[in-house]
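Below are the C-alpha cells for one structure; questions will follow.
A single protein chain has been removed from this complex, and every other one stays in its place.
The first chain written gets the first letter, and so on, giving A, B and C; residue counts start at 1 in each chain.
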Amino acid sequence: MNDLIFVLLILTGFVFLGSGRLQFAIRTLALQGILLGLIPLLGNWQGLWGRVLSIATISLVIKGLVLPYFLTRAMHKSKVMHEDHPFVGFTASMLVGIICLGASFWLASRLPVIASMPSQIAVAVSFFYLFVGLFVIMSRRKALTQVLGYLVLENGAYIFGVAYAIEAPFLVELGVLLDVFVAVFVMGIIIFHISKSFDHIDTDQLSTLVG
Amino acid sequence: MNMILAALIVMLVGGFGALLVRSIPKIANSLGLGGAVIGAVAGIVGAISVLLSPHAVNSLRVPWSVPFGSFYLAVDSLSAFFLIPVFLLTGLAALYGAQYIWTPQFKPMIASHWAYYNLLAASIVMVLVARNGVLFLVAWELMALASFFLVTMEHDKVSVQRAGWIYLASTHIGTTVLFFFFILLGTKAGSLDFDRIAAAGTQIHPHATLLFILALIGFGSKAGIVPLHVWLPEAHPAAPSHVSALMSGIMIKTGIYGIIRALMWLGPPSVSWATTLIVIGCVSGILGVLLALVQHNLKRLLAYHSVENIGIIFLGLGIGVLGQATRLPVLVVMGYGGALLHTLNHAIFKGLLFLGAGSVLHGAGTLDLEQTGGLFRRMPWTGIAFLTGAIAICGLPPLNGFVSEFMIYFGAFHAIQSNAALSALPAVVAIISLAMIGGLAAACFTKAFGIVFLGEPRSLQAAQAHESGAWMRWPMAALALLCLIIGLSAPLIPAMLEPVVTEITGFSLSSLPNLSKQIQSPLSLVLVVSLIFGGLIGALAWFRFFRLRGKSKSQTVTWDCGYATPTSRMQYTASSFAQPLMALSVGSMLLKKHIIKPLGFFPEDGSFNSENPDFVEGRFWKPSFKGVEWFLLRFRWMQTGSIHLYILYITVTLITLLIWKLW
Amino acid sequence: MLNLSALLYVLLGLISAPLMLGVINRTKAICGGRTGQPLLQVYYDVVKLLRKDVVYSRTTTWIFRVGPMMALGGLITALLILPCGGAPAAFKFSGDFVLLFALIGIGRFFTILAALDTGSSFEGMGASRDALYSGLTEPVLFAVLITLARITGELSLSSVFANISPLLWSSSAAVLILVAVIIFVLLLTENSRIPVDDPNTHLELTMIHEVMVLDHSGPDFGFILFGSALKMWIFSALLIGAIMPVHTGNALIDGALFLGGMLLTAVTVGLVESTMARLRLLLVPRMLVGATAIAAVCIFLTLK
Partner (left out) sequence: MNLNNFLIPALILIPLLSGVAALLMRSDVPRRILLVTAATIHSLLTFLAEGAPPLFNNWLALDALGRLFLCITSFLFLIVSIYSIGYLARERKAEKDVRFDFESSSILSNGPESLLTACLLFFLTAMTLVCVSNHLGLLWVAIEATTLASAPMIYFHRRRQSLEAAWKYLLICSIGIALALFGNFLLAVSTATLSGGETELLLDDLLLLAPQFQPLWLKAAFIFLLVGYGTKMGLAPLHTWLPDAHSESPSLVSALLSGALLNCAFLGILRSQQILIAAGFASFGQELLIIFGLVSMGLAATFILHQTNFKRMLAYSSVEHMGILALGVGLGGAGVFGSLFHAINHSLTKAMLFLTAGNIIMKLHTKSTLEVRGLSHSLPVSGALWMAGFLAITGSPPFGTFLSEFTILKAAIEQGHYAIAIGYALILAVIFIVMASIVLRMVQGKPLDGQEAPYESEPWLSVAPPIALFGLVLMLGLYIPPFLQRLLVEATRQLGGAL
C-alpha cells in the first residue's frame, strides 16, 4: 500500500518528463502535490495526528492547488503553451528518466536502510525526483518549464521531508512551503518581465552575460 | 634607538603633514622636505651612536594584536650600518628633490610626492629595524607600494605605466616568496620574532638549504639579481630622479640586508652556498654591465649598473660565506666587509649618478644619450659630480669604489692562495668576474660620461641645457665628496666594519691581532699610493702649467683628417661606441635593428636605429607569462552565458562528489 | 713598507723606458734592412713636444687637458708597485697588483674620455676599441695573477716574483710558459703593437690607440708618448718578473739580468712586429679570447 503511492510518484515523474504541453505538465505537478500530501498520512504517528493532518492539508493546498493555479496564470500571461524545441526530445527524456531511476536506486542502495521510513523506495524516489528536476531544467528552453523542473526538484526534497515528517517540525515545514511559494511567485514575475522585454521566455537566448 | 624612532616619526609627520596642506604647495614642499631632512639627521646620529656602542640595549617590544605579530624593533650594528646610507641618501635626495619637483609638471603632486617619499624612507628604516616577521613583511610591502607610487608619478606616459606594472608584479612575486621564507622559519622556530628565530638554530638548520633558496629568490628579486632584475631598468627611468637614487641607492639594498640576516639565522653555511652566491654575483654582474653598455637611456643604463653592483656585492658575500665555510677569517672579514662597504659605496655613488642623471634631464630635457653631448660646458657642476660617480663606480682609485672592490679581490685571492681546489674555484670565478665587470664598467662609464657630457651637443635642447639650481647641486657635491672621503679613509674601514662583521659571523677581528695587521696594512698602503698618485698629478699639472705659461694656446676645430667643418652629427654615438663589444659578447641575438634604407635616385631620408631589449625579459619572463595566460584562457569557455550549462555544472559536481564519496 | 732601494728602479724605469721603444724600432729597422731612427729618438720627441705650444679644439674641455696627465701619473705611480730586478717594489703589500692595474686603468679611463671630448668620430672609434680591448684584457690579466698567486702562494707582486724559482720552474714549467705567452700577448695588446695595432700606421680608420690621441699636441702629447713608453716598460717588467727564475740576492747581478731580459723583450717585440702582419681588427678579440682560454687552462692546471 505504502509503496503504491511512491510507484505512482515515479510514474507521474515519467509523465512529467514526456509532457510537452505546459498545461498538462502543470497538472501532472498538481497531481504530484496531492500525492505528496498523502504521504504523511501513511506513517504511524501515534498522537501526532493533528500535526500530520495540518501538514498534509497545507501541502495539499499549496502544492496541489495554489501553485498550479498560479503557474497556469503565468502561462497564460506569457502566452506560451507548449515547450517547443527542448534540447532533449520528450521520448529521449523518458529514456533519460530510466537512467535517472537506475541511478537513484543505486544511490539509495548505497545508503543504509532506515527502518522508520514509510516505504523503502522513498529514498530512491526522492533522488529520482532530484535528478528528473535537474534534467528538466537543463533540457528545456522555456523559463516556465524550468520553474516546473525546479518544483519537481523541490518535491524530491519534500518527499524526504514528509516521509520523515516528524524530523522536520511544523514551522520549518511551513517555512519551506512559504519559501517555495514565494520563489515561484518571484520567478513568475520575472518570467512575465522576460516575456515583456524579450517577446519570448526562451532561456537559451538569455545568454548575453558571458565571460 | 630613540633617535631612530624619532626620525621615523618626524619623517612620517612631515610626509603626511604635507598631504594635509596640499592646497599650498610651498608649505607642503617645505614640510615634506623638513620632515625628511630632520629625520635623516636624527637617524644618522642614532645609527652612528649604535655603531659606536654596539652592546647597549637597543630594542623596543610592544605586543601587537595581529596574528603572529609583535611590534618588536631593535637596532644592532648590522641594522645601524645599513641605516647610515639610508638616512644619508634620504636627506640629500630630499634636498635635491625639493627643487627637482618644483616644476609645473610635478607641482600638483607635490604633497602626495612627499607623503610617498617619506613613507618610502620610513618603511625602509622599518624594514631594517623590524624584528618580527609580520612587521617586517608589512614594512617590506609598504616600501614596495610607496616606491611604486613614486615610480608612477608621471603615469600619463605609457612607458611609466608599463614600468609600474612590471615593478608591482615583480615585487609581489618576491614578497610572496618571502611569505614562504618567513612562515617556514616561523613554523620551525615557533615564533616569528627574530630573536626566537635566531635562537632556534637546531630546528632551522635541517631546512637551511631550502630557506636559503627562498631567501635568495625573495630578497634577490628586490636586490635585482639576474634573472629577477627586469623591474630595475623599467622602474628606475620612470621614477623621478631623486627617487631613482633612493630606490637604487638604498631600497634594493634591503634585499642584501635580508640575505645577510637570513645567513645569520641559517647556521654554518656550506661551500655550495658560497658557490651559489658567487655564481649569481658573476651572472648578475656581467650581464648587468653588458646590458648597461647597450642602453641609450642614461637612467636605464644606470639601472643596469645597479644589477651589476648587486652582482659585485654578491661576489663579496660569496667570498665571506666561503670564509665561514672554510673557517678562514681573512675571507670572512674581506668578503663580508667588502660587500658591506660596497653596499654603502654603491648607495653613495649610484645616488650621485642618478641625481646627476636627473640634473641632465632637468637641464637638457632628455635622457637619450643620442640627444645629448657637450653638457660639460653647460653644466659643469653636474659634470664633475657625474664624473666622480663614474670613476667611483668603475672601481678606480682613489675613490670609494676601489676600496670595496679591492677588499673583495683581496679576500678572493686569499681563498685561492690557501684553499683546496674545490673551494678555490668559486674564488677564481669571483676574481675573473670582478675583473671583467671592472673592464666593462669602465667602458660603459666612459661611454656614458663621454657621450653625455663631452663632445658637441647632438640636439638643440642639449645645446640649450642649463645648470641646475643650488639645491640640486649641493647634494651632488656632498655625495661626490663622500666618495673621496671614504676612498681616503680606507685604512679605517676594517675597524669600522668590525662590529658589523662580528655581528654577522661571530668572527671577532680583535681576537686575531695578526689578522688585523694582515688586513690593515694593504689598505693603508693603498691610501699611501693613492696619495702619491694625487701628488704626482699635481706635480704634472704644475709642470704643464709652468711649461705652457706664456705660450700661445690656439683654438681650432677638432682634427678630422682634414675635414674643416665637422658637425655634431659626425660624432661617435653611444650605440656605435658600444657596438664592437656587443657584437663580440652576445652576437646579434639581442640586437633589434630598424633600418630605413635610402632608395632610388632621390632618396627620402634613411634612418637606422637599434635597440637591445633585455633578453631575460624577452626570452624568459614574457614566455612564462604568456604560458600562464594561455593556460588560463583554456578555461574561459566555461562562462558561456547558458543557464543550462551552469546547471549542468552543479549536477555534475553533485554527482561526482556522490560517486566519489559513496562508492 | 717603503723600500727605498726600489726607488732606484723607479728612477731607472723613468729614464730608460723610452729606450725600449728605441730598441724595438731599431730591431724593426734592422730586420727591414734600414738604418732606422736613432735609439734615443723617443727622448728627442718627448723633449721636443714638451717645449712646444699647444693647439686645442674648441670643442674640448679641461677633461681633454687632464687626460694625458692622468695617464702618465697613473703609470708613474704604478712603477712604485712594480718589482724589478728581483728586488721588492717600493711598496709591497697583499693585493698590490690590483692597485697596479687600477692605476693603469684610471689612466685609460681618462684617455678615453679625452678622446671623446674632441667630438671626433675617429677618436670615438679609437676610444670604443680601446674600451673593448681593456674589457677583454682585464680578465686575462687577473687569470694570470690567479695562476701566479696559486703556484707561488703569495699575494703581493714582489713576493710572487721572488718565489719564481728554478724549483718552481721544474714543477710547473708548463704553467709558467703559458703565463709568459699570455703576458706577452697582453703586452702587445696593451701597448698597441703589431699584430694588434700598428703604431706606425697612417690610416686613422684602422688605428686604436694612436687615433685616440690625434688631437693632442705639445706637452700633452709629450706626456702621452712618455706614458706609452712607461707602459711598455711596466708590462715587460711583469713579463720578466713572472718568468725570471734566478734570484741571486746580489743587486747588481739581478739588475743586469733584469735589464737583459727587458732588452730581450724589446727585441722580441721588434722581431714580432717585423715578421707578422697586423691582424684584422675583428680578429683581435678572437686572439684575446684565445688568451683567456689559455689562462683558463693555466688556472685549471694549478687548481688540480
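Rule of thumb we're sticking to: contacts are C-beta pairs under 8 Å (C-beta built on N, C-alpha and C of every residue); 3 or more make two chains touch, one makes a residue touch a chain.
Everything quoted here is computed from the prediction, not taken from an experiment.
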Subject >> Chains still shown that are in contact with the chain withheld from the display >> reply: A, B
Subject >> Sole residue of A:21, A:73 or A:110 that reaches the chain not shown, by the stated touch rule >> reply: A:110
Subject >> Hidden partner chain, residues of chain A it touches >> reply: 110-112, 114-116, 126, 130, 133-134, 137, 143, 146, 150, 153-154, 156-157, 160-161, 164, 166-169, 171-172, 175-176, 178-179, 182-183, 186-187, 189-190, 193-194, 197-198, 203, 206-209, 211
Subject >> Positions on chain B where the hidden chain makes contact >> reply: 64-69, 134, 137-138, 140-142, 145, 152, 155-156, 158, 160-161, 164-165, 168-169, 172-173, 176, 179-180, 183-184, 186-187, 625, 628-629, 632-633, 635-636, 638-639, 643, 645-647, 649-650, 653-654, 657-658, 661-662
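Methods note: only the chains that are shown with their structure count from here on.
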**OP:** Express in whole angstrom the distance between the two chain centres, defined as the mean CA positions of chain A and chain C.
**Re:** 99
**OP:** Take the average of all CA coordinates in chain B, do the same for chain C, and state the distance between these two points in whole angstrom.
**Re:** 35
Original post:
In angstrom, rounded to a whole number, how far apart do the mean CA points of chain A and chain B lie?
Top reply: 69
Subject >> Touching two or more other chains - residues of chain A >> reply: none
Original post:
Okay, in this complex, where on chain B does chain A touch?
Top reply: 636, 639-644, 647-648, 650-651, 655, 658, 662-663
Original post:
Given the complex with chain C, which residues does chain B contribute to the contact?
Top reply: 373-374, 376-377, 387, 391, 394-397, 402, 405-406, 409-410, 413-414, 416-418, 421, 424-425, 428, 431-432, 434-436, 438-440, 442-443, 445-447, 449-451, 454-456, 518, 521-522, 525-526, 528-529, 532-533, 536-537, 540-541, 543-544, 547-548, 551-561, 566, 568, 570-573, 576-581, 584
Original post:
Within the complex, which stretch of chain A touches chain B?
Top reply: 87, 103, 107, 110-111, 134-135, 137-139, 146, 203-204, 206-211
